[in-house]
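Every protein chain of the complex appears in place save one, which is left out.
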Amino acid sequence: MKGHERDTISTDSTSLKSPVVLSLALHLLILAVALAGWSWTNPVQEPEPRSIAARLISPEPEPSPLVDDQDQRKKDQELKEKQRQKAEAERKRIQQEEAQREAEKKAQELARKQEQLKEQERKRQEAQAKQKAEQQARAKEAARKKAEAEAKERERQKAEQERKRQEQVKRKALEEKKRQEELRRKEEAERQRKEEEARKAAEQKRQEAERRLREQQLNALAEEAKKAQENEARKQREAQAARAREAQMLTDSQKYQALIRERLSQAWYPPSSATENMTARLQITLLPTGELASVTLVSSSGNTAFDNSALGAVRSLKRYPVPDNRDSFERYFRQFTIEFNPQRLR
Amino acid sequence: MKVSAQNKAFAMLLSFGLVAGCSSTGETIGEGDYGYESGSDVAAIDEDGGSTVYGGAEGEGVSSTALSDEEREEARAQAEQAALRNITTFYFDFDTSEIKQDARDALVAHARYLSSNPRQQLRLEGHADERGSKEYNLALGERRAKAVERFLVVNGASRGQIETVSYGEEKPAVRGSSESAWAQNRRVELIFK
Partner (left out) sequence: MLMTRKSSNANLKRNMVLFGWLMVMLMAASAARAELLIRITEGANAAIPVAVVPFAESGVMPAGDKVSNIVQADLTMSGEFQLLAPEKMLSLPSKRSEVYFRDWRLLGQRYVLVGELTRSGQRVEARYELFDVNREQRILGETAGASASNIRSLAHHISDRVYETITGEPGVFSTKLAYITLTTSGNESVYRLQVSDIDGQRSKIRLESREPILSPAWSPDGKKLAYVSFETGKPVIFIHELATGKRTKAADFPGLNSAPAWSPDGQSLLMTLSRDGNAEIYQMNLASGKTTKLTNHWAIDTEAAWDHAGRGIFFTSDRSGGPQIYYMERPGAEPRRLTFGSRYNARARPDSKGEYVYYIHQRQNTFHIARRNLKTDEESIITRTGSDESPSVSPNGRMLIYSTQQDGKGVLTVVSADGGAAYSLPASEGEVREPAWGPISR
């Protein structure tokens, strides 16, 4: 993985992948986006939100008439009344305004809705118109195509007719030919029939030959099979014989082993200091005659007198009893190991 | 009991034999059997001077020595003891130092004798038969001797009178390798000094 990581990055500055160019492009892009963003960020004009304006209800300043004292109360009352009326009127006005506003709102709402509806209608109509237009277009197209197809068809038919005509001509010619051919064919057939006969005859012969061949082959196969079977049987017999020989060799070898063991036991004088822990191992090589070719001490008992007694025993046998069968001899007695290890019966 | 009975009988017989030798052949001490060949009425007096005299009818004869019953009894007892003390060899079974029952009487006699003769010194020699090991037999002989010593001391002798030694199998009484020889060698001998 690291190897890939170690791949060096190209440093060609003229390529499009140059960092400077990239940087510039990036800045331009940002700029473009920003500008585009401007136009983009112009949503549908929403009406300015009307907050509950706390309008200052400021009584309109009325010219203050001269007032008598007498009329002061009355004037007061009237003023109050006026004020009340004004207030009332104001209230009403406010109410009216409110209502008006409300109505306006509603009207606006309505207008909006109507507009919306209109819009929708418009759109629908647009769409409809579009659809119509499309349909028309399609129809036109279809018509065009149809016309095309028709034209093509007509053409084809024409061509077909032409072909047919030509074919007819050809056929006629062919028929003529045929007639002539027929004649020829008849002759031919006759000839062929004759040939056929000959061929059949030949075929029969061939088949006969084939059959005989097949027979032969079958026979041969049978022969082979038989041979194979015989072979198999023979092999089995041989294997059995080999096993028997093996077994014989084994029993032979065991027999001769026992003989050798007996002879060596009789010929071995272990020193009186020998213990059951002492083991001397000797490797023996014999000649087919049973004579000792060589003896080597491969594992000492640790006691020289003991080792020497083992060597003496092995060397004291002039001829080792070995099987006459050469295979048995080679297999078991050409080279073997003798282990001397006294086991006291006391 | 057999040995002492035998000894008793022997002692009796001995006494009678002495009489018989000098006088007539009185075979039995029977009632009124006075058939003597010599026909004499008077019997000779033997050397001991204390033998029984036969003559005439019972009670008719006059004995030459007049011993009282007591004295006779004592004499008889003494003779018995002397006879017992003649036995100075005591035998043992194989590999044991156990004193046989029939040896007791004689040993008691010896003990009494030693007790009444404090200046008498005695040497006990212990032996064993030849079988087995020499050293073990040496110890066995000693144990036998010591067994006899103990018995004597218990029965009156004093330790100071007795000396023990063992010869093991080294000094057999009878040579040979037979049961009888062996039996005769398994012994303690009393040697009066």
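Details
By letter and in written order, the chains are A and B; residue numbering begins at 1 in each of them.
Just so it is clear, contacts are C-beta pairs under 8 Å (C-beta built on N, C-alpha and C of every residue); 3 or more make two chains touch, one makes a residue touch a chain.
These figures come from a predicted structure and were not determined experimentally.
From the options A:96, A:303 or A:325, the residue with contact to the unseen chain in the full assembly is A:303. Counting the whole complex, the residues of subunit B in touch with the unshown chain are 95, 130-136, 138-140, 142-143, 146, 164-168, 170-171, 176-177. Subunit A meets the missing chain through residues 253, 257, 260-261, 264-273, 303-306, 308-309, 311-316, 318, 331-333, 335-343, 345-346.
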